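Only one protein chain is missing from this complex, and each of the others stays in its spot.
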Amino acid sequence: MSRAAKIAAKTDAGRFFEDFHLGEELVHATPRTVTSGDVALYIALTGSRFALQSSDPFARACGFERAPLDDLLTFHLVFGKTVPDISLNAVANLGYADGCFGAPVYPGDTLTAVSRVIGLRENSNRKSGIVHVRTQGRNQRGESVVDYVRWVMVRKRDEASPAPAPVAPDLADHVSADRLIALSALDFAHYDLALAGSPHVWESYAAGERIDHVDGVTIEEAEHMMAAHLYQNTARVHFNRHAQAADRGGRRLVYGGHVMSLARALSFNGLANAVKIAAINGGRHVNPTFAGDTLYAWSEILARWEIPGRCDVGALRVRTLAAKDRPCADFPDKDAGGNFDPSIVLELDYTVLMPRGT
Amino acid sequence: MSRAAKIAAKTDAGRFFEDFHLGEELVHATPRTVTSGDVALYIALTGSRFALQSSDPFARACGFERAPLDDLLTFHLVFGKTVPDISLNAVANLGYADGCFGAPVYPGDTLTAVSRVIGLRENSNRKSGIVHVRTQGRNQRGESVVDYVRWVMVRKRDEASPAPAPVAPDLADHVSADRLIALSALDFAHYDLALAGSPHVWESYAAGERIDHVDGVTIEEAEHMMAAHLYQNTARVHFNRHAQAADRGGRRLVYGGHVMSLARALSFNGLANAVKIAAINGGRHVNPTFAGDTLYAWSEILARWEIPGRCDVGALRVRTLAAKDRPCADFPDKDAGGNFDPSIVLELDYTVLMPRGT
Partner (left out) sequence: MSRAAKIAAKTDAGRFFEDFHLGEELVHATPRTVTSGDVALYIALTGSRFALQSSDPFARACGFERAPLDDLLTFHLVFGKTVPDISLNAVANLGYADGCFGAPVYPGDTLTAVSRVIGLRENSNRKSGIVHVRTQGRNQRGESVVDYVRWVMVRKRDEASPAPAPVAPDLADHVSADRLIALSALDFAHYDLALAGSPHVWESYAAGERIDHVDGVTIEEAEHMMAAHLYQNTARVHFNRHAQAADRGGRRLVYGGHVMSLARALSFNGLANAVKIAAINGGRHVNPTFAGDTLYAWSEILARWEIPGRCDVGALRVRTLAAKDRPCADFPDKDAGGNFDPSIVLELDYTVLMPRGT
């Protein structure tokens, strides 16, 4: 190896499309022991107010050992680990699907992540390809804490390199009710609606119902960079004003997961009792978000499921949309041609667990 | 109920003046288990350097189990809970009085808050009214951690709705020495002045003395938003650049409590041994503060009280003023007509506990 190559080999330039192989398993670096410091920062960066994640006594009354981490915080910590191995050379983060939350995560737990390549398809322009991975986040006992599929468009190192046989995974439209394993951890028989902040229980919602979450929250550069750094997410687009000076006036792209968390925090006003996310059925970042943008959000109830054998808890399938610099009282959505209103930045389809009325 | 009304009912639009009833008790949402993460963020957001709140061994030597939360952090966490129920439609946060700190708060404690409506008076223009509430913050054992009165001007939903009989609570000018229950927790017999950062004990101060705290600190949007989010304070004026674009150029109003905390942190330089706030006698936000403003502060010693039966500790009644973009070496204050210097943003009258010399 030449001296230049040896030097270059010390730093990680990220994988290109050719570097992914079907079935390959990637062990991601930097195990992370989560702490109450991470939880406090998550609240400070998002304003989340869900009682289950804020209070140990409230959580114990719901069957948890103590207040568990916000599900999206768990997701971001696991996701962050995958970036150096999967999306450092990504052109676009295309979507999420089939995400299932498992064991609750508590301060003191240590998270690791492993991904498996489950889909590869070169684009027709031969400049890039679509990579599907299934990522599993685990705690120190090897239990799954979150398991999800995401797919990204990754640049090729060399346009001339041969294309692999195209493989696209078969993904369910949503995580079915019998796979909501987060259910087993909780008991809502003694759930306190007054402390949770809303009288609206599972029965209060109907499929097709739409909820404007009213409030707006502006994003600052320092906030989204601290969030991405907290998750040890290394994607360059979030941090480097100098490199983005030419095409974005120095504005850095906000980590899409931070947008998810802000939309989720806004959704407290209307869905305060949706305290636990059990699944991420699908999600995509429709438009980029930048510092200075103000996010608003609204939600649509897609479905309401009873849980067999459980009278304390029910599931709602919810679709939350986040819009920038546009209040959502009139529920901005797709037009007749299937194109999103240009204000929309996020569409997230997920399943929440809520207490039932008595 | 119409479909629109049903949908609207899911989100909380906040109470209007007509929604408050004398004697009514409001149980506020989102109990909060405080952690060392909250404490670290409070230091990062304010720069506070008081030894009692920074060091477990120092705190144990003063009779505490470990380093207690900064008193104002406790205040903000309790205050934050009350915003959705009391001040979401507030035109102005008019003042505080009769605030008394109780049991020390430690990481691991869980805070809840309850408020009682103790005053109601419609304004003569019939567009709004003054609401007085007494709020009690409690720990998981039901002990009071802070108890205070605040009053706000709240919009009416309908100008034509009838006015309640006017009731204004009778508020003492200050919390008397016999009500300083925070005293019982502490023992300053072994207080270490070198580690605390100042040789100036209770006897060093005289009523009428004025102290310029010298330093200035600039506020950034990200900082005051993170502070308000940390306290789960939902007041819209702090977070929404888009809604404020018209009248404030997108600048968000800084949470007044953050100004209190910054002034208190600045006061370390001159009052380093005022390690414990026992009471908030009164306070008001004289002018709004915005990101980009630089705060300075000065204090006046209003009174010096011995504590009966205690030779280790004395009380000082202090009035601290914060000014924006104006150093305070000449102690900017009210003019002869009783009007504050236009730089003044905060006037806070509080009682601190200090070690006595031997």
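Per-chain numbering from 1; labels A and B assigned in written order.
Just so we're on the same page, a residue touches a chain if its C-beta (ideal position, glycine included) is under 8 Å from a C-beta of that chain, and two chains touch if they have at least 3 such contacts.
Just so we're clear, the structure is a prediction, and the values are computed from it rather than from any experiment.
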{"item": "Residue in contact with the excluded chain [from A:31, A:166, A:342 or A:357]", "value": "A:31"}
{"item": "Contact partner of the left-out chain, one of B:94, B:163 or B:217", "value": "B:217"}
{"item": "Touch criterion as defined above, residue of A:70, A:220 or A:312 at the omitted chain", "value": "A:220"}
{"item": "Residue ranges of chain B at the interface with the undisplayed chain", "value": "35-41, 43-47, 49-51, 54-58, 66-67, 107, 194-198, 200, 204, 209-218, 220-223, 269-272, 292, 294, 325"}
{"item": "Touching residues on chain A - with respect to the absent chain", "value": "6-7, 10-13, 27, 29-33, 35-38, 40-41, 84, 107-108, 110, 112, 140, 220-223, 225-230, 232, 234, 236, 239-243, 250, 252"}
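Quick note on the criterion: only the chains that are shown with their structure count from here on.
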{"item": "Separation of mean Cα positions, chain B and chain A [Å, integer]", "value": "36"}
